[in-house]
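Note that this complex is displayed minus one protein chain, with the remaining chains in position.
The block that comes next holds chain A.
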Amino acid sequence: MRMLINVPETVVADALRGMAAAYPDLNVDVENRVIVRRDAPVAGQVALVSGGGSGHEPLHGGFVGPGMLSAACPGEVFTSPVPDQMARAAAAVDSGAGVLFIVKNYTGDVLNFDMAAELAEDEGISVAKVLVNDDVAVTDSLYTAGRRGTGATLFVEKIAGAAAAEGQPLERVEAVGRQVNENSRSFGVALSACTTPAKGSPTFDLPDGELELGIGIHGEPGRERRPMMTSGEIADFAVNAVLEDMPPRNPVLVLVNGMGATPLLELFGFNAEVQRVLRERGVAVARTLVGNYVTSLDMAGASVTLCQADEELLRLWDAPVRTPALRWGM
């Protein structure tokens, strides 16, 4: 597998150096692996800290900036960051108003963020946590680690970030984050596996003419393998899987998210099919975002995330944001 890298051991550090060069609004600590908005801490505002394994770019570092995250902590590829990173980030961004950790529900992320919360609290920082677990492909039961956090992470980070930017207190920002997560569901499909730099070959074997339904964002195989389907058939399957789990009440925010190797041409075509299914099911669409936001290295495929948004969530979604990957209104 050919990759645009030097050596596998330095991919994360190399990417951080490149981000630092591209985005002067960010303070990138390459050695300690913390990305902080340059004007942090912002007086009177709750700070948002997220993080996770690398390989999902632009998540999370690309969402650092006014109106969204205060800091992000990238781990090794597909490996959660270590507690020291989040503790350092929390200390860098806390204005005294407290810090909200946004954590995708994976065993490693949860354990490391919990340990980081203890470290930060020892330093007198108030920490709250929102767990993102939106993936309907995983049964949430005693027999799994619970649902995975995927596309809804973007909605949680944007909307809670807007609440924080308005000066809302920590309990409110946390409650908004939880509300977004509880009202969001995702489903993803893969047309190819992805290749981690450390391994150098695809993480699973997907024969020609087949696809994986219900994948996560770490190159793990999905729940089910089927003969290849058309964009329209995939949209039917994915949207129905989401709606079965969450019958819609409010208009929805739609995220049609690329997994990394699917061209925008295909993603826009897929979005047309997603909107068709929603129309057929009588679901009103408030806003739509199409692009590569929560990726899985070079995996081909897409995920659909729906978030039921009441007027308040919609207002916060529309609020100004200025980050490398999401930017409007300022």
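Everything that follows uses one rule, which is that a residue touches a chain if its C-beta (ideal position, glycine included) is under 8 Å from a C-beta of that chain, and two chains touch if they have at least 3 such contacts; residues count from 1.
Here, contacts and distances are computed from a predicted model.
Set against the options "Extracellular solute-binding protein", "Dihydroxyacetone kinase subunit L", "Rieske 2Fe-2S domain-containing protein" or "Various polyols ABC transporter, permease component 2", the UniProt name belonging to the omitted chain is "Dihydroxyacetone kinase subunit L".
Listed residues A:E57, A:E76, A:D94 or A:E157: the one in touch with the omitted chain is A:E76. Residue A:V138 is the one among A:V42, A:V138 or A:V285 that touches the chain not shown.
Taking the complete complex into account, A:T107 is the one of A:N6, A:T107 or A:N240 that touches the chain left out. Those residues of chain A that touch the chain absent from the view are 53, 75-84, 106-108, 111-112, 115, 137-139, 142-145, 148, 196, 198-199, 203-204, 216, 218-221, 223.
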